[in-house]
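Here the complex is missing a single protein chain, while all its other protein chains stay put.
Residue numbering begins at 1 within each chain, and the chains themselves are lettered A, B and C in the order written.
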Amino acid sequence: MHFSPILLHIPDGFLSTIVSLISWAITIAILSVAVKRTEKLDEKQVPLMGIMAAFIFAAQMINFPVAGGTSGHLLGGVLAAILLGPWAGMLVMTAVIGVQGLLLQDGGLLVMGANILNMGLLTAAIGFGLYKVGDGRKRTLKLGLAGLGAWLSVMAGALTTSLQLWLSGTARLDIVLPAMLGVHAVIGIGETLITVSALAFIFRTRPDLLDPAEGPARGGRGWIFVGAAISLFVLILSPLASSNPDGLERVAGDLGFLAQGKDAPFSILPDYTLPFLGEGAFSTIAAGIIGALVVAILVFFIIQSLRTAKKNA
Amino acid sequence: MPPIVHKSPTTPPSLAENKTVIDINNLGFSYPDGHIALKDISLSIQTGEKIALVGPNGAGKSTLMLHLNGILKGNGDLEIGLLPLNKENLPVIRSLVGLVFQNPDDQLFSPTVFEDVAFGPLHMGLDEKEVISRVEEALALVDMSGFNDRLSHHLSTGQKKRIAIATVLSMHPQILVLDEPSAGLDPRARRGLINLLLELPMTMLVSTHDLRMAKELFPRVIIMDEGQIVADGETATLLEDEVLLEKHGLEKE
Amino acid sequence: MPPIVHKSPTTPPSLAENKTVIDINNLGFSYPDGHIALKDISLSIQTGEKIALVGPNGAGKSTLMLHLNGILKGNGDLEIGLLPLNKENLPVIRSLVGLVFQNPDDQLFSPTVFEDVAFGPLHMGLDEKEVISRVEEALALVDMSGFNDRLSHHLSTGQKKRIAIATVLSMHPQILVLDEPSAGLDPRARRGLINLLLELPMTMLVSTHDLRMAKELFPRVIIMDEGQIVADGETATLLEDEVLLEKHGLEKE
Partner (left out) sequence: MHSNIFDRYLHNNSSIHRLAPQVKVVIAILFIFSNALLPDGDWLSFAISWAVILLLNWLARLNLGYTLKRSLIVLPFTLAAITALFSVPGKTLTIWQIGSLELILTDAGLIRFLSIIVRSWLSVQIAILLVATTKFPDLIHALEHLRLPKMLVTVIAFLYRYMSVLTDEVIRLMRARQARSAVLPGRNGGGSLLWRARTAGNMVGQLFLRSYERSDRIYHAMLSRGYSGHLRTLNQHELNINDWLIIALAFLLIAFLQLFAHSIG
């Protein structure tokens, strides 16, 4: 049961520990700002966000037949940000991605930080930033910007996913990047079409909800820069990296990033031992102690359960 | 069927003493898209009255009902149980007014039937035993005992309708507001509903297209059309007035 | 109200020649949660028949109807208009069978009334002029002309119900399958619906709890209970059989 572009939901195991942890760190940093910002809003905003999260979750099921059994889907980050504002949109997407990972195993747990970053945070930031450019302008321009944002958001997700896979030593950049970008350039069109027509629908039926002054979406003009920066990042890095992945590889190598990322995933623990233990002999001793502890705890439980069994009998 | 006993001390004392339990003055309402759904509605209901609200499709019946516990907010004064309807009073008013929506899907939001019916009592702070007994009682009243563990959203329409009614009965409200409770019920369930409503002691406002039920149950009838109250009086008189009925999309039974 | 004229060459030729238009053999169905909703249903309907499907809440009426254009898929054989119901035939079968869901919110998904009623004809590949004239015709039949640009979502329940029926009439189906079309309609609209159904020439299967309407309109009645067909025969006979009705949650009118 896949609700949204499957190739962006990374399962556990595909990213190295270090890449997973760095992604989590970035995600947590951004999310903690998001939580702070939204907490200030009206208290009714929280249930609304919950319902909008359910809306995005459900909307991802709506598809349209394209050709040969394939179909177009919605990812929804841009739509969420336009309807609710960037911070709230990010939280909504986080909830959606979290529940998909936890409940449906659509995306892993340890790598969830990366998934949230790729599909939730970047998409919301781009979408809202571009849409904000159209403030006070004609409806068609707004729709166009939203559509562009939708396409770019999918591309941004594909780009960062590819980079993470590569840094984890899971994929070769020269193959995975063009492949991912190529596929998502098409998927992005579906995202654009659905986002634009959904927005057009809302403009027709409840324009009050999209009013920048009265509607639920709040966000300053600073977002325009964020949106522009991420768009540039995608627009410049994608063709560059696709045509010359070696260059990117060299840069990463120079920064010492690649060596870390590609190394055995255990590298966060120096010398392949637990950091607080010394040489091999200690490891053996430690293993012995741990083994003894395990046995002790097991015995404790067995005795306990025998006791309760007796009590119940 | 045992009558519902109101043992809980939730009643604001004023309610029992006074007679006017719902008082609406010059209420008007337009939907956000500009459509005017209610125009200058005035209405007063006494404790214990049982009233049918009838009128053609689109008359504004549901819209009016949604005002009675503050879900929609129009212009005009509303007093429920002597309390003016405002933000502070809402929680109390909501414990007084049990509202069943026209579409049962709007009413049911919990995974299982049990949880849905228990939601109200649980949030009122009743203890577990009391909650369970209220759920059993409410389910028995709508003839759905044994459905506790079924998923609410996987029931037939008629079954959902009955559970929707149970979710409100479990709260022992003072005023029952039912929006077309009999639509979609099979004949036996419809009969059961009529008997149930006959037995329940509380004040009732019930919208319906079922004029036979209106005649059987409700001494007073209010006819709405195009957002206004066009008649309000004794059922026996109004529902025999063919000209009036004909004019407002209704038919003499 | 003008009768619907079938001028398009939509009929697969076989249908007109043969008499059996719906043929169901030993159909069984369980919902994914394991609930058995249909057991061993066999049924055959001839061209032009008008049949009422009655039974208590939860009997399986809606479930059966959802099988008739392949929305649910149970075990057993189904033939519609001589075509076995399978994946290849589905698009054609859907042009033959017009299905109106019990809850009108389930039927309407487009922004405006016009787009909703036009969806079927457009999807069938008709040209624009034909589509427009079909929409006008269908809206006129349900007495909702002039509602073209209203948002379907913002109509009253009864209004939605009528539009839901129009979305199917605009497709000029050969077989009409209506799930409780009269629930929620005001008396005048109900009368209008009955007149409309009397006039339409096509084969009809209509589920209803309104036994008076069943008597008035349908020569044949099928009674379901607990997922099975418990009686199938002449309305005049079956709906007078108090013992039978009483046994299956129905009441003699």
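Here, contacts are C-beta pairs under 8 Å (C-beta built on N, C-alpha and C of every residue); 3 or more make two chains touch, one makes a residue touch a chain.
The shown structure was predicted, so the numbers you read here are calculated from the model rather than taken from an experiment.
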{"item": "Neighbouring displayed chains - absent chain, whole complex", "value": "A, B, C"}
{"item": "Of B:Met171, B:Leu185 or B:Leu245, the one touching the omitted chain in the full complex", "value": "B:Met171"}
{"item": "Candidates C:Gly55, C:Gly74, C:Pro111 or C:Gly192 - the one touching the absent chain", "value": "C:Pro111"}
{"item": "Candidates C:Gly48, C:Pro91, C:Pro201 or C:Gly233 - the one touching the absent chain", "value": "C:Pro91"}
{"item": "Chain not shown: contacting residue from B:Ile36, B:Ile71 or B:Leu198", "value": "B:Ile71"}
{"item": "Chain A, residues in touch with the chain not shown (by the definition above)", "value": "1, 6-7, 9-14, 16-17, 20, 31-32, 35, 38-39, 43-44, 46-55, 57-59, 61-67, 72, 74, 79, 83, 91-92, 94-96, 98-99, 101-106, 108-110, 165, 169-172, 174-176, 180, 190, 193-202, 205-206, 209, 264-266, 269, 272-274, 280, 283-284, 286-287, 290-291, 293-294, 297-298, 300-301, 304-305"}
{"item": "Residues belonging to chain C that touch the chain removed from view", "value": "8, 10, 12, 32-33, 66, 69, 71, 91-92, 94-96, 99, 101, 103, 105-111, 115, 119-120, 122-125, 153, 167-168, 171"}
{"item": "Sites on chain B contacted by the missing partner chain, in the whole complex", "value": "66, 69-71, 90-91, 94-95, 97-99, 101, 105-107, 109-111, 119-120, 122-125, 128, 151, 153-154, 167, 171"}
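Keep in mind that, in the parts below, only the chains that are shown with their structure count from here on.
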{"item": "Intercentroid distance (Cα basis), chain C paired with chain B, Å", "value": "31"}
{"item": "Separation of chain A from chain C, taking each centre as the mean of its C-alpha atoms, in whole Å", "value": "45"}
{"item": "Shared-contact residues (touching 2 or more other chains) in chain B", "value": "33"}
{"item": "Shared interface positions of chain A, touching two or more other chains", "value": "205"}
{"item": "In the complex, chain B residues that touch chain C", "value": "31, 33, 35, 55-59, 62, 102-103, 105, 151, 154-159, 161-162, 180, 183-191, 209, 211, 249-251"}
{"item": "Partner chain A, residues of chain C touching it in the complex", "value": "111, 151, 153-154"}
{"item": "Residue ranges of chain A in contact with chain B within the complex", "value": "205-206, 208"}
